[in-house]
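Complex shown without one protein chain; remaining protein chains in place.
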Amino acid sequence: MDFAHNTKTQDYLSRLKEFMDQHVYPVETQIYGETHELNPDGNWRKWQSHPLIEPLKQKAKTAGLWNLFLPDAKLAKGLSCLEYAPLAEEMGRCTFAPEIFNCNAPDTGNMEVLYHFGNEGQQERWLKPLLAGEIRSVFGMTEPDVASSDATNMQATVVQDGDELVLNGKKWWTTGLGHPNAKVAIFMALSNPENDKHSQHSMVIVPLDRPGISIKRMLQAYGDYDAPFGHGEMHFDNVRVSKQNLLVGMGQGFAIAQGRLGPGRIHHCMRAIGAAEKALELAIKRGQSRTAFGQPLIKLGGNGERIADARIAIDQARLLTLYAAWKIDNVGVKHAMTEISAIKVAVPRMLEQVVDMAVQIHGGAGMCNDFPLARLAAVARALRLADGPDEVHQAMVTRLEIRKYQSN
Amino acid sequence: MDFAHNTKTQDYLSRLKEFMDQHVYPVETQIYGETHELNPDGNWRKWQSHPLIEPLKQKAKTAGLWNLFLPDAKLAKGLSCLEYAPLAEEMGRCTFAPEIFNCNAPDTGNMEVLYHFGNEGQQERWLKPLLAGEIRSVFGMTEPDVASSDATNMQATVVQDGDELVLNGKKWWTTGLGHPNAKVAIFMALSNPENDKHSQHSMVIVPLDRPGISIKRMLQAYGDYDAPFGHGEMHFDNVRVSKQNLLVGMGQGFAIAQGRLGPGRIHHCMRAIGAAEKALELAIKRGQSRTAFGQPLIKLGGNGERIADARIAIDQARLLTLYAAWKIDNVGVKHAMTEISAIKVAVPRMLEQVVDMAVQIHGGAGMCNDFPLARLAAVARALRLADGPDEVHQAMVTRLEIRKYQSN
Amino acid sequence: MDFAHNTKTQDYLSRLKEFMDQHVYPVETQIYGETHELNPDGNWRKWQSHPLIEPLKQKAKTAGLWNLFLPDAKLAKGLSCLEYAPLAEEMGRCTFAPEIFNCNAPDTGNMEVLYHFGNEGQQERWLKPLLAGEIRSVFGMTEPDVASSDATNMQATVVQDGDELVLNGKKWWTTGLGHPNAKVAIFMALSNPENDKHSQHSMVIVPLDRPGISIKRMLQAYGDYDAPFGHGEMHFDNVRVSKQNLLVGMGQGFAIAQGRLGPGRIHHCMRAIGAAEKALELAIKRGQSRTAFGQPLIKLGGNGERIADARIAIDQARLLTLYAAWKIDNVGVKHAMTEISAIKVAVPRMLEQVVDMAVQIHGGAGMCNDFPLARLAAVARALRLADGPDEVHQAMVTRLEIRKYQSN
Partner (left out) sequence: MDFAHNTKTQDYLSRLKEFMDQHVYPVETQIYGETHELNPDGNWRKWQSHPLIEPLKQKAKTAGLWNLFLPDAKLAKGLSCLEYAPLAEEMGRCTFAPEIFNCNAPDTGNMEVLYHFGNEGQQERWLKPLLAGEIRSVFGMTEPDVASSDATNMQATVVQDGDELVLNGKKWWTTGLGHPNAKVAIFMALSNPENDKHSQHSMVIVPLDRPGISIKRMLQAYGDYDAPFGHGEMHFDNVRVSKQNLLVGMGQGFAIAQGRLGPGRIHHCMRAIGAAEKALELAIKRGQSRTAFGQPLIKLGGNGERIADARIAIDQARLLTLYAAWKIDNVGVKHAMTEISAIKVAVPRMLEQVVDMAVQIHGGAGMCNDFPLARLAAVARALRLADGPDEVHQAMVTRLEIRKYQSN
């Protein structure tokens, strides 16, 4: 048992930190403010990338800090899930940083799907420009009209019609849909109702310019459009794509979803841990710099205890996530299901607790956009629902726990 | 001891509920949606009142459901704090309802200040149009550059110069500033630094069209501009008003603030309780109407227990608030300080818990504006800071509690 | 709505407080210590009443502070549930006080059963000596071999055999069994399995000297035998009693249990509230009198906030319990089920929180018997299970809550 990161990881981590220090943090407040506030004329900013982002992407690419998430040594740097984890944490300290390194959701997950399950044509057409950071993608799973916590409730359909697939239905919370570079969706829908429960659905690649696709509206998540990325409600009305766009085969949707699961969970949890570190740092700095009743805020009442609790919660969450990553690398997703579900529950809770404490110490400044805290509060809350509500993952942990005693 | 409301209260309550049923709830979704979403052209709505609001105000006035908060029998209906409390709860079930009955913050608090502390000229000039619902007002206390949890930190200044008062400084979180009818502020600032700690500040009435006042920006609270009301950052740069605009006298600011305190706290807590009832209702309806894993959501896992906990928390919070109101009416604010501080802590916590549960049961729909839940989550969180952070009020309760044993 | 107690209640309350001040508190530490510690020879004290108790009972009787719980004006003082509630709170401040006023569980509940459901002969034989404080009683419902949270699981049986009833089965947690004055049990068991679910059980009065009754063992609750009262595991092996000992009729057990329910819940919750007040008082006194790191403990870290939270939790719990009592008095148990279940959940939780805080402030002294805190911690924990686990009562609240929306 060894808690030290290997030298490869340490090297990437120090280079990443240096990049963040030199190029990202100095423009953090500017980008953050200009993205989330109304224009001076009282209008909302367009759904467009902040002009500083693209140059930063080029710098990151040049610096060899690009596509770090992808385990492939040729297409990327060959970092394992555990090796990438601390890098994801570092990126998570700044909400817009992951995009700079082409490591942002949902593109990472979609690229992994294409990498593991796409055929050569699909990879050439879609994986290549995604890896190049030229386009962005969305993932359509959740639906507005059913409880999507039970994925088998899905009502959207895929029907084969000759050489084409015909798609119908509604998807919402398709993250990233608002971005001007969003060009393609991975769409999951019911295709084989005659099969057993987990072989009824298929995944299809859908270019976003297909006729029949409409963006009904962009959704606020806890008051935040999360522009320029956003979350959309999309309607599919007899959308036709070539059979070539089917991933793997009809009825293979859940199998693919399962494969997509593990590393993606590690990524978003590690980013959340980085965000929590950021929130804790802000809380301490604010708590020391502002004074009330004759003392720095951090010395008042239970504030100190809450700082300690934040540190304790963060460290525990990080260790559990790293352990889950290690299990994925060493015994595979199937044997790491308890940990993969456990971090889904533990990490967002921890982030909520830490951010809430930081907001409280900041007072009114914590609620507005002078700090990224209100935004992180929305992220934390959303994570308790995104990727399935916590309760579904608790149920998974329980089921596996009970199973241990069932042969007894 | 008797927990039944008197007949006067029961009568107003049934009339208010009928009004809400007939006129407010039917347009709730429409107003809510049109207020919080972007326009079809992707722009934010202007800072203007929804067109349905003014007609509703007229209806409420005609129905005799107007200014219910004000205890004066001639200017209003002569309802005591305890008699008004359940009406505030009912109004709180819909975020925009209080304005319809001219019972919205911060106008209620400002009207109370003018009613109790304004002289005849001030009442004629400002209280009258406020009671008529023709103008709106803001309250400027919190400042961006200091920890305002300690009100004695205030840096803004009022200096007398002949027959004029000269105001300087910054205020933020001046709620309601975005509304087109906002015409006047009550501004609190340091005037007599030579006095003892709680006699150094004064309150001044400031028309918003005075030269030297600038709106630096409107603030989002947890991602929400709360348009058309909004919260502003205001800068006062040598703003001059007549000496006539001074409330009571120089150095009387804290005394006035204290007097403003009790009933306002009851109002916002009762509204929060109404909001919690609304959230619980939504949770139950959603939990019964959506199905996952073969059961209505409400039967899954701990959802039922959380429904029970919500009911228990709401009922306890309501009783404590009504008890505080009864104490204000019967022994006065000074002898109800424990209760007035206690509800500041207990009620927002309760609202957060109930709304969070409701959001979780709604899934993605709970986070967007299809339901008022995301908005209520922001309100609940803000209430833990608004009117002083909870910790300041806990400290007050503790101080009074310890005092009980100090003569022993 | 009026939160003041009526003059009758205020009168009894002041007399009771005076009695406690003069006669009970001065011997509290002595009785407490001598009851819970080992003898100097390292042996446990016998199951006998502390010698100071009986004289105190006589004093209370003389002072007219006797059987206050019973609403009957002739047999007792005719106090309603709401009028008695604050008296129960006062008694609850000292764990052995209720017995002094003949207001201790489970005798109060048993006397209520005999009062409401016993026939003349049963009342003469058992109610009379119980009201006189000459004997004590136990209640046998929970069983060791089944999940008694579901009362219909009960396996003990009552069978009629000519003029006799034959009892078989096991009961445990029969509180008060260790007391030398314990002379009679009310025993609930399956009698009519052919009936519908809630008409299958009967209640029988069983003198404890009947052949076939054995005390298998006395049980510790969280390490405490709660001597001299104790909780027993009793086995019934073909115990025969006269048919005259049947309460009401065969199959009426649940109906009687329901009737016993409401006031008993008020009593134990109000006692728990008194206990919490005591714990808070101890915490504040200790927190002020001991010093660490240069300050009184109460000023350190979050201690002050926890004091405030205790006050807030106690006051809310009390108001909810008083409200439940008022509903029982005014609309009856059947229409107060939400409140009766709610306080079962809310009050023990509150007591646990307050006592836990007080223990922590006392350090090691909080864990041993120098203070009643460790004992109260056990009581609080036990209350979350006694009378049905909290979860059963949450389920009741949930069911009633959902029902509100089912006709919609």
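Just so it is clear, A, B and C label the chains in written order, and each chain counts residues from 1 on its own.
The rule we apply is simple: contacts are C-beta pairs under 8 Å (C-beta built on N, C-alpha and C of every residue); 3 or more make two chains touch, one makes a residue touch a chain.
Note that the structure is predicted; figures quoted are calculated from it, not measured.
Engineer: Using the contact definition given at the top, list the shown chains touched by the missing chain.
Structural biologist: Visible chains that the missing one touches: A, B, C.
Engineer: Please identify which residue in C:S49, C:N67, C:T108 or C:S148 touches the non-displayed chain.
Structural biologist: C:S148
Engineer: For the chain left out of this view, which of C:L208, C:V248 or C:L300 touches it?
Structural biologist: If we include the chain that is not displayed, C:L300 is the one touching it.
Engineer: Which residue numbers on chain C touch the omitted chain?
Structural biologist: Touch set of chain C with respect to the missing chain: 36-38, 42-44, 46-47, 142, 144, 146-150, 153, 172-173, 217-225, 290-293, 297, 300-303, 356, 359-360, 363-369, 374-375, 377-378, 381-382, 384-385, 389-391, 394-395.
Engineer: On chain A, what residues meet the omitted chain?
Structural biologist: Chain A touches the chain not shown through residues 1-6, 9, 82, 280-281, 284-285, 288, 298, 304-305, 307-309, 311-312, 315-317, 319-320, 322-323, 326-327, 330, 338-339, 341-342, 345-346, 391, 393-398, 401-402, 404-406, 408.
Engineer: Could you please point out the chain B residues that touch the chain left off the display?
Structural biologist: 301-302, 304-306
The definition used in the following text is that only the chains that are shown with their structure count from here on.
Engineer: Can you give the whole-Å distance between the Cα centres of chain A and chain B?
Structural biologist: Using C-alpha averages as centres, the distance is 36 Å.
Engineer: Please report how many Å separate the Cα centroid of chain A from that of chain C, as a whole number.
Structural biologist: So the centre of chain A lies 53 Å away from the centre of chain C.
Engineer: With chain centres taken as the means of their Cα atoms, state the distance from chain B to chain C in Å.
Structural biologist: Here the centre of chain C sits 43 Å away from the centre of chain B.
Engineer: Could you list which residues of chain C touch at least two other chains?
Structural biologist: In chain C, residues 304-305 touch at least two other chains, as defined above.
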